[in-house]
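Next up is a structure, given as structure tokens.
Here the complex is missing one protein chain, while the rest keep their positions.
After this line comes chain A, so read on.
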Amino acid sequence: MYDEKHLTVSLLSEPTKDMNLSSMTRFTVKSDHRMFNGIDHTLIIILVNICLIYYSEWIVVTDKVFFITFTTTWFFVFLRFLTSINTTIQESIVIMKNHGVQIERKSYVRTRRRFIDHNSIRAIVVNEGFYMGGYIYYMAIIVKNHNKMILPFEHLFPRLKPLLYIFRGTRSILYGESEPDAEDGIVKIVHQ
């Protein structure tokens, strides 16, 4: 259901004396998605083979058959291209102490950012929910005057360990709770 997601923590300002995380921290989750997968490669190979077969006249193929197979294969490749340019490749959450939280979602063609004010955050929670045949843990921000919760990582669901790291990190910066331990080893801290 998920691929291995990479988690980076980038510190956007100097960490203070007592904390390991700075007062402006960004947690990023990147996906392994690539533009052209194995299926696309196979389809392109099929296309090339069809062309070769036709032009070498090894098998006598009627124009109609050739035309249909050629166009349908290109159609599939094009459809796959269209759906894949809008898949999310990176989601991140930027936490600014005393100011709020910004959620960013990047795909190949667009990035969408949303800022949530500190005062309108009711709570930040980790909850279990049903998604695609099973139950997963997700992080949610409960906002005042909103019916629905806002999920920072809505498309690239990180596993429980990195999610708890992000969760505890967020709460430690915003509410001064205890910092997360760096026991996972999958977290990369980058100072920008």
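Simple rule for what comes next: contacts are C-beta pairs under 8 Å (C-beta built on N, C-alpha and C of every residue); 3 or more make two chains touch, one makes a residue touch a chain; residues count from 1.
The working rule: contacts and distances are computed from a predicted model.
**Q** The hidden chain: which UniProt name fits, "UTP4 small subunit processome component", "phosphatidylinositol N-acetylglucosaminyltransferase", "Origin recognition complex subunit 1" or "Vacuolar protein sorting-associated protein 35"?
**A** Result for the unshown chain: "phosphatidylinositol N-acetylglucosaminyltransferase".
**Q** Since one chain isn't shown, list which residues of chain A touch it in the complete complex.
**A** Touch with the absent chain occurs at residues 1-2, 127-130, 133-137, 159-160.
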